[in-house]
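Could you have a look at this structure, given as structure tokens, before my questions?
The complex appears here minus one protein chain, its other protein chains still in place.
As written, the chain order gives the labels A, B and C, with residue 1 at the start of each chain.
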Amino acid sequence: MRVAIVGATGIAGQQFIDALRHHPWFEITALAASERSAGRSYGEALRDAKSGAVRWWCAEAPPAEVTRLPVVAGSDFDASSVDVVFSAIESEPARELEARWAVVRPVFSTASAYRYEEDVPLLIPGVNLAHAPLLRAQQKRRGWRGFVAPIPNCTTTGLAIALAPLHRRARVEKVAMTSMQGISGAGRSPGVVALDILDNVVPYIPGEEEKVAKETAKILGTLGNEAIDPAPIVVSATCTRAAVLEGHTEAVSVALARPCSPEEAAAIMREYVGGIEELPSAPRHMLTVHDDPFRPQPRLDRDADGGMTTSVGRLRPDALWTHGLRFVLVSHNTKFGAAKGAVLLAEALRRDGYL
Amino acid sequence: MRVAIVGATGIAGQQFIDALRHHPWFEITALAASERSAGRSYGEALRDAKSGAVRWWCAEAPPAEVTRLPVVAGSDFDASSVDVVFSAIESEPARELEARWAVVRPVFSTASAYRYEEDVPLLIPGVNLAHAPLLRAQQKRRGWRGFVAPIPNCTTTGLAIALAPLHRRARVEKVAMTSMQGISGAGRSPGVVALDILDNVVPYIPGEEEKVAKETAKILGTLGNEAIDPAPIVVSATCTRAAVLEGHTEAVSVALARPCSPEEAAAIMREYVGGIEELPSAPRHMLTVHDDPFRPQPRLDRDADGGMTTSVGRLRPDALWTHGLRFVLVSHNTKFGAAKGAVLLAEALRRDGYL
Amino acid sequence: MRVAIVGATGIAGQQFIDALRHHPWFEITALAASERSAGRSYGEALRDAKSGAVRWWCAEAPPAEVTRLPVVAGSDFDASSVDVVFSAIESEPARELEARWAVVRPVFSTASAYRYEEDVPLLIPGVNLAHAPLLRAQQKRRGWRGFVAPIPNCTTTGLAIALAPLHRRARVEKVAMTSMQGISGAGRSPGVVALDILDNVVPYIPGEEEKVAKETAKILGTLGNEAIDPAPIVVSATCTRAAVLEGHTEAVSVALARPCSPEEAAAIMREYVGGIEELPSAPRHMLTVHDDPFRPQPRLDRDADGGMTTSVGRLRPDALWTHGLRFVLVSHNTKFGAAKGAVLLAEALRRDGYL
Partner (left out) sequence: MRVAIVGATGIAGQQFIDALRHHPWFEITALAASERSAGRSYGEALRDAKSGAVRWWCAEAPPAEVTRLPVVAGSDFDASSVDVVFSAIESEPARELEARWAVVRPVFSTASAYRYEEDVPLLIPGVNLAHAPLLRAQQKRRGWRGFVAPIPNCTTTGLAIALAPLHRRARVEKVAMTSMQGISGAGRSPGVVALDILDNVVPYIPGEEEKVAKETAKILGTLGNEAIDPAPIVVSATCTRAAVLEGHTEAVSVALARPCSPEEAAAIMREYVGGIEELPSAPRHMLTVHDDPFRPQPRLDRDADGGMTTSVGRLRPDALWTHGLRFVLVSHNTKFGAAKGAVLLAEALRRDGYL
């Protein structure tokens, strides 16, 4: 399948290029970015003419065949030239542009523009693909041949994955969460300024806490009549930024409706099968559970299983609640939490006949 | 008053020397440390013979008159040669040595050895000096002329100070807390190893969470018959280490027995008077409340008011509880949370006639 | 004297406000910044309306009387309303604006716009105030009542101060220098991006190496006929950015024309008197020399003497040259290397009758 990446020069767009390296099903055939990059090859667009710097932030260099592709302006991009669109643009332009592309093609997006629309599911492969039929309703209602399938906020993703098996077993009622988020989640123009974060913690990320609360309830909800009924879970989050490059660490306290010991929790987390194991970008395990109390750590665990497993540790009872659990998780914010997660979603929906 | 510092070459001991610089009441007249340093001047003891390095970690160099003092071995130290002992030794040797010194002199200690004894109050000036009379019971029961007055764990201190006015107003029932602690709290032999913390968060500090829970309840408790009745507060903590030099950041969620809006909470925090304002090491305010949602930050706020105020921000309702509040605090772990806090306690007890 | 700060909301401008706190001679009476800030009070201009963040980066909050001052647009600023102008604007607009202000008033600038003009000295108090008479030639030639007095690049400043006494004693011929520069030198909009510098070194700072070479030769040169004859010193620099908040560290290798042992070098550095000791912002010593081989370190030494002394250590012979020396220096890039250095220069020129 021919795929386009829109917002291709930004950090999120680059991560799409990285996530699609050697992909067995998807081939990048079109790239779009800002007006400034339009008309140049991708390789030229990455190079800053004045300083000579190459603005590429993934570990491995971009594939040569991608650097030769021409870049068009996002506003001029013709979605019908490809089979699938991966959108890494900001939420404000996403509102209009993603709708335009969705008229003809499926759009997988890291932007928040459509996440909270009634006819838009917030899909995490392995967690709530049962919500995917809502895409059909979306197409029908909006008269689109394609659809918009946004992925959740990177901070929500790991939390929802860790809560999913607990919710199934013992019903999650309340969640207190404090995140210590990596700086790559903020993008790079300018993203987090070094003077703000070195030897520091920043205790606020605008809008993040509301997103986590709303999205977690939607993801763990049930598919109703042309909409998702959110799960009745109160999520109270404090989202902070830490001096960590990548990987979001979250300290989680959960109130459950029914008893679940730490040992049981560890067991159901370890046994948690997402039903996506055979997909190219899927992890071997949705969750990895550590016994070493010093784990998970973002630097040591973010890249486990290609950045696609959520690592959990420090499982213990929580005396705050009648049936309480506490744990710490680490999730890779720019792998499962962003581009690679969107690619995995596209894989799942292709398998399930939506593409 | 003549004071001794025991454990004088370690980082905590150095902070005592720093905290007593130009002190109007206390003069350092004796220093004790490990066998290895004994018999040398303090200046010599700080210098590593092999590499030439001077092992001193405070911003300002040690006073010349202190570097000239001789160092004796902690086990040989004669407490009767001074009026007050400040102890910065490890908890294990503290068990025996602090008891020996307390026979003749008051001992102020950063060690945890005596914190949980029935006849030992855990005093924070401005919070619970009403527990000080328990020291008299301690003296009587143990037959000591002096006493042991340990200060709380550095992570407890800021939390207890922030909770104190809320507890008075609306009764604190439950506390969920996640800390992101500075590395200086771990001391320096070896303390936190750089390979463990750069670009990382470590989600576990052995023993810390239990200390915070137990100590908070004791500090906010009431003085009963020769013991403290702990406050019935459930504290559920996750203590993590962050890539921050100094300052502990804590994300706190509080369940209150009675309503208290964020505005009221901010007001009572701002008006909180500890009754210690005139003491040499006291802050102007026990608590500093920020409106800027990006504050407090450890690097920007740890040194406020000489490291002796606890900075609070992000005050907001917490939907987890009927009467809930959330906030973030920053407290200086090696100022109010360690040596300088112990000096402030000594000042308060001197004013109140205990020395 | 009434002083204005232009570029007052940026990080360099804020450092001027910080450097002038409680100043005995200069009072801030006017502030100018970008169009966006114009028409608001300084306190309002610092506050981001959308997020509520206060954009202030110095340790101590701005003085209340300064936050109440109105901000005018830099292009509308009338220099005749003050006695002295401190300019913290970018080099491009500085070209035109500083010339406009210099028609009527002395302008002290951190911008590089005028540094390399023939009739503009590059003054460092304590090093080359003998070049100050060139300001008279500048006034005459340009028909200005004021003048433009730029300070050198922050990386040049510490190097020139350390070389000055060696040059006087033994004539410096060649200098190989590698800098490891703090991130605050890059300003803050956006300055250094955290993703670029955490766990990293960036081996290039555009333009920096040429500036250091040219400026060092000019500063150590001699005042000729209406111009400076640069000293015949070859400076070969590699300027890198390190994960350090403030303070520039420089590893220096010097070829001298005449013998000078490390001991002699240490002695002449320690005895180096700049003739500015009585000025309000001057350090007690131009240079501080360390014997501890692990010093100087930017975090420990940048703030020595109010950030106004240059710390030197690791003085040793350098076998590369017939008469060679090697050493490491640390200089505070935003104190002596920027605003506070410009204030010190204004103090020196006032004393010497130029204001």
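In this text, a residue touches a chain if its C-beta (ideal position, glycine included) is under 8 Å from a C-beta of that chain, and two chains touch if they have at least 3 such contacts.
The structure presented is a predicted model; accordingly, all values stated were derived computationally and were not measured.
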From the listed residues C:125, C:158 or C:298, report the one that touches the chain absent from this view.
C:298
Based on the whole complex, identify which of B:72, B:243 or B:286 touches the chain you can't see.
B:243
Identified contact with the non-displayed chain, of C:8, C:137 or C:180:
C:180
Chain C, residues in touch with the chain not shown (by the definition above)
174, 176, 178, 180, 198-204, 206, 234, 236, 238, 240, 242-245, 249, 251, 253, 293-300, 313-314, 318-320, 324, 326, 328
Residue by residue, what part of chain B touches the chain that was omitted?
11, 51, 57, 183-184, 188, 190-199, 206, 243, 245
List every residue of chain A that touches the chain not included in the displayed model.
51-54, 59, 198-199, 291-295, 300, 303
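The criterion applied here is as follows: only the chains that are shown with their structure count from here on.
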I want to confirm something about chain A and chain C. Since they are copies of the same sequence, is their interface symmetric in residue numbering (over half shared, so same) or not (under half, so different)?
same
Where the centres are mean C-alpha positions, what is the separation of chain A from chain B, in Å?
41
Quick one: chain A and chain C, Cα centre-to-centre, how many Å?
45
Mind pulling the residue numbers of chain A that touch at least two other chains?
198-199, 206, 243, 245
